[in-house]
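Only one protein chain is missing; all other protein chains are in place.
Think of it as A and B in the order they're written, each chain with its own count starting at 1.
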Amino acid sequence: MLSSRVTQTAFVLITVSALLLAACSGATTAPSASPAAAATAAPQAPAAGSSEISIGVAVAQSSNVSLFGQEQVLGAQIAEKYFNDKGGVNGTPIKLVYQDTAGDEAGAINAFQTLINDNVVAILGPTLSQQAFAADPFAEKAGVPVIAPSNTAKGIPQIGQYISRVSAPVAKVAPNAIAAALKINPDIKTVAVAFAQNDAFSKSETGTFQQVITDTYKFDLATVQTFQTTDTDFTTQASNIMNVQPELVVISGLAADGANLIKQLRDLGYTGLIVGGNGLNTANIFPVCQAQCDGILVAQAYSPQLDTAINKQLVDTYAAEQKKTPGQFTAQAFAGVQVLVEALQAVDQKTPIKGMALADLRTALNEQLLSGMIFDTPLGEISLDPEGEINQSQFYVAQIKMDSDGKTGQFVLLK
Amino acid sequence: MNATMLAQQILNGLAVGSVYALFALGYTLVFSILRVINFTQGAIFALGAYFTYLFTGSAFGFNGLLANAALPFGLPFPLAALLGGVLAGLVAIGVERIAFKPLRDKGADPLLTLVSSLGMAVVIVNVIQYLVGAEIYSFPASVMAGLPAALTFGPANNPIRIRTVQVIIFGVSMLFVVALTLMVNRTQLGKALRAVAEDATTASLLGINTDQLIQFTFFMSGLLGGIAGVLIGLSVSIAGPYFGISFGLKGLAVLVLGGLGSIPGAVVGGLAIGLAESLVPPDFVAYKEVIAFLFLFVFLLVRPQGLLGRPLTQKV
Partner (left out) sequence: MSNFLTTYGALIVSMVFAAMLALSLYLPLMAGQLSLASPGFYAIGGYVAAILSTTVFNTGESPYPLTFVVVEMLVAALASGVLAMVIGTLALRLRGIYLALATIAFVEILRVLALNLPITGGAIGIFGIPQPFETSLGYLWIAGPMLLASAWFVYRLERIRAGRALVAIREDELAADAMGINPTFHKVMAFTLGAILAGLVGVISAHFLNTWNARQGTFDASIAYLAFVLVGGSRTFLGPIVGGMALTALPEVLRAVAGTPGLPIELAQFLREGRMILYGILIVAVAVSFPQGLITPALLRRKRAVKP
């Protein structure tokens, strides 16, 4: 039996060599770039001989944020197949390279760095706005375009020239739901708001909701309750809410917590209207509130019921594989890939991208993205303004209608 | 707060308190015998819920290695829950063998068991995620069919309500406490457990098979944790593999407040914290989280043995 001394030293040596091994293999590993490209200091774009354009996807594939990341991966995969089947970028297929950001800022930074050094043309991601604030500056410094598929906090496109997003900011989406609620019940006077205090997105969204409630509609904001995304019991907050007898309750949170709050509100006897924020804009809430999800109003940047060819394509492909309708995260990821592919096609038509230096290609792509060209995506017709902010004219409000079995439901578009 | 509100919040507090208590029971059992905190409790809690979900014949989602897997049969819920708890208990024994026993045999610092049990928790939670993905699952609605969503008390125009499933949880945790206390205080087995808790070496010298008893303790704590996971999963659905981890932290506060190692203490501590949290004035609900930890901090300074624990003596 080896002495513990030897084993100990061995352990240490193994750890160190693994790190070195990773370092060396990291320099030569670039699954889709040609070997010559990786070794040089000035990376080349897909050189003559390489047959794919690699696009990085940095979303949360592990940790509890993976609930959203999983949906984004699906959207990206469907887009990859769809566009490659149509010939990719004027004949050259695209290849999506995935790096898991996990749920925190450091993981996002690491994922971005790995992708940048894998010579991707652009990056789709990260999942959370918080991660974006940390990781996007690295892409900006490296001159790599970033398309954010799900960052909706204020200030994201302003991080840098190369940072854009296809996810409409909270300030645009949220107010529509209140308007819809008023249409259903014109007698709304008292409103209660609840939000997840430990989630940056929810905090940002509730700011918008509260402002709209007090300034635009002049309702009486009777109480603001907070909870944590990790909470499971909301009876205290629910009772506080019911005590002020509101006609409308507005909730900003994520799927599990938001849906549990709603279920407990209904269990304890609340019968008024409920508006859910963007975090509840997912079929993931159905298992939680089940039959009591019925009637929730949600403002969306995406509706599966939008009747355009490309949206039907997305919805049908997704439904064939997953047996349900795609949600906002999936559609926005799809749109992100689409935007990159179509911009690349436009760049290629002006100057052939084969043989372009990678840095030049990335810059040309970014310019094309921000040129105001219109993309016909499942989100509707969108374009990017010079700052990288999305111009989206169509927003939707849906009301949830649960099926009789209480397990499945639809987000029914309200006209 | 008027009288109805007060009564409602007290009811809410007792309800959430019994959830904390149920979780803490498994924790306190291991602590009382081994003087170590088993950080895998949160992961085993989740496991119990997932196992039971599997046994009810429900299907897993499309992510993970076991995409769309489902058992070809479905057991009635109480049986599935029991089986889920038993399996969770067996996993707990596995955890003990891997992460606790080797350290105990070496006489290592209890801090190391803290870290190794945490490592096991990371492994278990990530294995669950790898196998079945991170989606939210819930038990079939048929489990609660026929029962009203909430029980109502008081006048019709100003009722107070409590969710039915929380009444069940309260009942079950009381049942467990009584059963555990009886077992520890009135049975031969319980006597042996107390002997091991007092001094493991002497107990083994007296012919008690400490190793087996420790395994039994872990099994029980895993069973309790697993069933707690099932019940809470029933109440709020299984929100991903991490849904037990957040209880771990609050559970510590419950343990200290009630008295580390005291079984009735786990319930008293849980209810106390639950009540304190729900009675926070509505405008300060944001600081509800601080309550548990403020209690923890203050009690540690003032009365570390908690409400029902034995006063700590310093061995020279």
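Everything below uses one rule, namely that contacts are C-beta pairs under 8 Å (C-beta built on N, C-alpha and C of every residue); 3 or more make two chains touch, one makes a residue touch a chain.
Everything quoted here is computed from the prediction, not taken from an experiment.
From the options A:Ile53, A:Ile109 or A:Met242, the residue with contact to the chain not on display is A:Ile109.
Only one of the listed residues, A:Gln61, A:Asn260 or A:Gln300, touches the absent chain: A:Gln61.
Only one of A:Gln72, A:Ser164 or A:Gln197 touches the chain withheld from this view, namely A:Gln197.
When the omitted chain is restored, the residue from A:Phe68, A:Phe83, A:Phe138 or A:Tyr270 that touches it is A:Phe138. Not every partner is drawn; the one left out touches chain B at residues 37, 98-99, 102-103, 106, 108-116, 118-124, 126-127, 130, 249, 252-253, 256, 260, 286-287, 289-290, 293-294, 296-297, 300-301, 304, 314, 316. Residues 4-5, 7-9, 11-12, 15, 18-19, 21-29, 31, 38-39, 41, 61-62, 98-100, 102, 104-107, 109-110, 113-114, 116-117, 130, 133-134, 137-138, 141, 153, 155, 159, 196-200, 202-204, 226 are the ones on chain A that touch the missing chain.
Definition applied: only the chains that are shown with their structure count from here on.
For chain B in complex with chain A, the residues that touch the partner chain are 5, 8-9, 12-13, 15-16, 19, 62-63, 126, 129, 133-138, 141, 149-150, 159, 161, 163, 166, 232, 235-237, 239-240, 242-243, 246, 277-278, 280, 282-283, 285-286, 288-289.
Those residues of chain A whose C-beta lies close enough to touch chain B in the complex are 62, 64, 66-67, 70, 197, 223, 225-228, 230-233, 235-237, 239-240, 243, 255-257, 259-260, 263-264, 266-269, 284-285, 287-288, 290-291, 321-322, 405-407.
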